[in-house]
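Take a look at the following structure, please.
In this view, the complex is presented without one of its protein chains, the others remaining in place.
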Amino acid sequence: MIKAGIIGSTGYAGGELARLLLQRDDVEIKWYGSKSYVEQKYASIYQNMFQIVDDRCMDDNMKELAEKADVIFTATPQGLCASLINDEILAKTKVIDLSADFRIKDVAVYEEWYKIKHPSPQFIEEAVYGLPEINREKIKGARLIANPGCYPTCSTLAVYPLAKEGLIDMDTLIIDAKSGVSGAGRGAKVDNLYCEVNESCKAYGVASHRHTPEIEEQLSYGAGKKVVLNFTPHLIPMNRGILITAYASLTGNVSYEEVKSVYDRYYGDEQFVRVLDRDVCPQTRWVEGSNFVDVNFKIDPRTKRVIMMGAMDNVVKGAAGQAVQNMNLLFGLPENTGLRQIPLFP
Amino acid sequence: MIKAGIIGSTGYAGGELARLLLQRDDVEIKWYGSKSYVEQKYASIYQNMFQIVDDRCMDDNMKELAEKADVIFTATPQGLCASLINDEILAKTKVIDLSADFRIKDVAVYEEWYKIKHPSPQFIEEAVYGLPEINREKIKGARLIANPGCYPTCSTLAVYPLAKEGLIDMDTLIIDAKSGVSGAGRGAKVDNLYCEVNESCKAYGVASHRHTPEIEEQLSYGAGKKVVLNFTPHLIPMNRGILITAYASLTGNVSYEEVKSVYDRYYGDEQFVRVLDRDVCPQTRWVEGSNFVDVNFKIDPRTKRVIMMGAMDNVVKGAAGQAVQNMNLLFGLPENTGLRQIPLFP
Amino acid sequence: MIKAGIIGSTGYAGGELARLLLQRDDVEIKWYGSKSYVEQKYASIYQNMFQIVDDRCMDDNMKELAEKADVIFTATPQGLCASLINDEILAKTKVIDLSADFRIKDVAVYEEWYKIKHPSPQFIEEAVYGLPEINREKIKGARLIANPGCYPTCSTLAVYPLAKEGLIDMDTLIIDAKSGVSGAGRGAKVDNLYCEVNESCKAYGVASHRHTPEIEEQLSYGAGKKVVLNFTPHLIPMNRGILITAYASLTGNVSYEEVKSVYDRYYGDEQFVRVLDRDVCPQTRWVEGSNFVDVNFKIDPRTKRVIMMGAMDNVVKGAAGQAVQNMNLLFGLPENTGLRQIPLFP
Partner (left out) sequence: MIKAGIIGSTGYAGGELARLLLQRDDVEIKWYGSKSYVEQKYASIYQNMFQIVDDRCMDDNMKELAEKADVIFTATPQGLCASLINDEILAKTKVIDLSADFRIKDVAVYEEWYKIKHPSPQFIEEAVYGLPEINREKIKGARLIANPGCYPTCSTLAVYPLAKEGLIDMDTLIIDAKSGVSGAGRGAKVDNLYCEVNESCKAYGVASHRHTPEIEEQLSYGAGKKVVLNFTPHLIPMNRGILITAYASLTGNVSYEEVKSVYDRYYGDEQFVRVLDRDVCPQTRWVEGSNFVDVNFKIDPRTKRVIMMGAMDNVVKGAAGQAVQNMNLLFGLPENTGLRQIPLFP
């Protein structure tokens, strides 16, 4: 039995983590952390858990939690995990951090984009970027996992094969992303009220979104050189889902079949990445509630560009599901344990 | 291994049935029936099943299917199951009919409300109304299950305990129901287009909805006398979910605690009916994707009425989930096998 | 040129008031009041007004505003208008209060349901309940208008004719209401976040909603006796719209034609109440953005009840549009001035 603790369990990612773990027989949640709801019954915050969870919310106490848990998930604002973590904790337990604290190797880049001083840069080097489809082996032996951001997961997986194979000119890469509202979190802000979001669509964080350097770093590893790109997220009136539409110029003449075979080579054995059939566009409804990323591409012979697309549930593969996938790897379990949900439709 | 066949597998209820059964290790789907999509790949209709289901859709052939399947689900329009069924089929396989064909014992009532001649009234008597919380024992030995309608499931479960205990005046019962759009099916009709439904709310089938006599019949059994009631469904711009608000005059002075204890007595041991805490109103979001029905009530001392409420996922407990629950009972399995999904939120 | 001031101009009702008044040539808005956004540009809060309104938000100062304005609209929380108003102000300007402060004649009832002490009960008697279809003549000469609540407007108009004519047993009246989310206001609360409301439906304020005594009072005037009823509002995932489904037992045998003729008699000359054709159910989409209330009814011969329905845009006829209608009456203008918008669809 794996003993797990969740710090930040009342946010949307934390709630999904709880939901996923509670459906397993081999994991026990020992700690429902939530600074905002200390002492309140967890099921009064997430009524879907009524008669399923009887626990009350606990304050943040990573030290105490490290005594009780084999793995700690931190689904908390930037800076918190990095401020709580230390060698003593890492000696006792695994930590899977869903915030951005350990995703970016260059601390200066982190501090520039996140506008905070990193509280524990000494752990950055050790942390493993938890994108199993790329870093599987490294993840297995890690103590500290930097669980990827939602946009970076979908963007990287959609673009990585062509970047790595040198099929696209990385200087031309543009990623236009669309996300459901759960990505904005559960904080009470006027901007995220129903009537403000519903029946509307907007770009935000144009040329300044914090996931940009994370995507750039991962694709740089693939391309073997520094990548600078445009990333523009948009807010879409739906609960869950991320759709990525990426554009890049092809470096040469390649056929549909050649590009398809590259994607198949990278993802043919992957359980959570589905390369769709020709001309089928990824749609978020076909992955909702699952850990799948659906990817596909289209070559435009007129402009000699390739359009790469990816669809994913931001709360699952973009957050909690991927964290569970990482946990499975850390504990030597089959990677899809507890993650075999078929997408919910409609 | 239970061998199952689904006739009408490309409707919303059929798709959910497939989704639920595919997540089990003890069931194998042998037949994806769909008159409209014969020979097409099932996963091309329901792309969420991509790389999960490789089968193609089959035409309706209940006779052939009866040879192959231990259980047949018919998720088809009214009249179809009743026109295909016969003693030979029932001798070979169990049938769980998700249509209304065998729900109503009085064939004249069926024919009046459904405006069709019943094709096989000889099986009505034998058929068991598959609401396990009320008919559990009868279900276990049946050959033919009439899987309840979505509104009747939620309405009956919310009202039944007080009807049975004589706490409410059945002549005053009014049920006001709200449903997501999946209840309207997957047929291509202007009325169900996105732009017609979104940002709108309406009543429909006022004083004439076909689920009325089904609810009346079930509550009559509870009340021990003929019940005539008002039932008004409303269309709500959401995919899934049914909410029931029922009103009735109390027959005497009862306290919150007394009524609560009645509900607890009826449902305390039920796995899928949750009686909520005082003053917590059922919400469809807290049951989405699960087989739960959340019920609660409020006494209004000013009017001496009780307001009974129920929330449910119409595609799960209102259709496919309940069918699976019935299948579990028919095959002697734990009733919640394959139905332990925690509601998805958000 | 009518000079108008709006206190509470950055709430949804206040914003709609501004929008309606700005489209007129005979009204000038002199004061965009907003405690929360003092000194900010109004068009930075409501970007739809960009390049249309250049004003900045002003603090609440009813005394100063009374010097400048011919009419003051207060679209503010309960208690505020009543705490600011005095004889001096009413001597100088008309006041149309969109809060509940002056809607209920019995101050004890107000204080019981609103849980606050009424700050200026001396003005309650004078205030005229601003439902023009019923109180038109009284409104014309008033200084202080109590603009009706959204639910009471739709409920009263749907039920009033049959109450007044004695066709329904008022002791059996039950009103089940459904509202879009704008009715919950623009405050930043977790409960009103997109992901909390979207894809869900719930009742709230069951047997305790503050609009109950307001509806009861108005229908009591119609029925000529004290009315006590059940009123249950529900939150629906849409921006605008209220739908009312009301149930009552008929006092005798009446035909469709008789009931229809009653509605026609009451509303045939009304510009904003449309009695729909037989069997056409009111839908909120057909009134969105307009000052219309669509009403209709259905007799159920099985239960001897009549189901009365009404649909309305809660922000227009339920708030700002009705306030403008009242302003038109106060200033001797044609009642539909600035209110001839045809509903927006889709």
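By letter and in written order, the chains are A, B and C; residue numbering begins at 1 in each of them.
Note that contacts are C-beta pairs under 8 Å (C-beta built on N, C-alpha and C of every residue); 3 or more make two chains touch, one makes a residue touch a chain.
Computed from a predicted structure; not experimentally measured.
J.: Shown chains touched by the missing chain?
T.: Looking at the entire complex, the absent chain's contacts are A, B, C.
J.: Which of A:Gln40, A:Asn61 or A:Thr232 touches the chain that is not shown?
T.: A:Thr232
J.: So which of A:Lys178, A:Arg210 or A:Arg274 would be touching the chain we can't see?
T.: That would be A:Lys178, which touches the missing chain.
J.: In the full complex, which of B:Gly130, B:Pro148 or B:Pro237 touches the chain missing from this view?
T.: Answer from the full complex: B:Pro237 touches the omitted chain.
J.: Residue-wise, where is subunit B in contact with the chain that is not depicted?
T.: 12, 181-182, 186, 188-190, 192-199, 237-239
J.: Go through subunit C and note every residue touching the omitted chain.
T.: These residues touch the chain not displayed: 12, 15, 19, 22-23, 46-52, 182, 199, 239-240, 274, 276, 280, 283, 285-290, 294, 315, 340-346.
J.: Please output the residues of subunit A touching the missing chain, sorted low to high.
T.: Its contact residues with the unshown chain are 172, 174, 176, 178, 180, 195-196, 198-204, 206-207, 228-230, 232, 234, 236-241, 243, 245, 247, 281-285, 288, 298-300, 302-303, 305, 307, 309, 311, 346.
The definition used in the following text is that only the chains that are shown with their structure count from here on.
J.: Measuring from the mean C-alpha position of subunit A to the mean C-alpha position of subunit C, what distance in angstrom results?
T.: Centre separation, subunit A to subunit C: 46 Å.
J.: What is the distance, in whole Å, between the centres of subunit A and subunit B, each centre taken as the mean of its C-alpha atoms?
T.: 36
J.: List the centre-to-centre spacing of subunit B and subunit C in whole Å, with centres computed as mean CA coordinates.
T.: Distance between chain centres: 38 Å.
J.: If a residue has to touch 2 or more other chains to count, which residues of subunit C qualify?
T.: Residues 195-196, 198-199, 237-239 of subunit C each touch two or more of the other chains.
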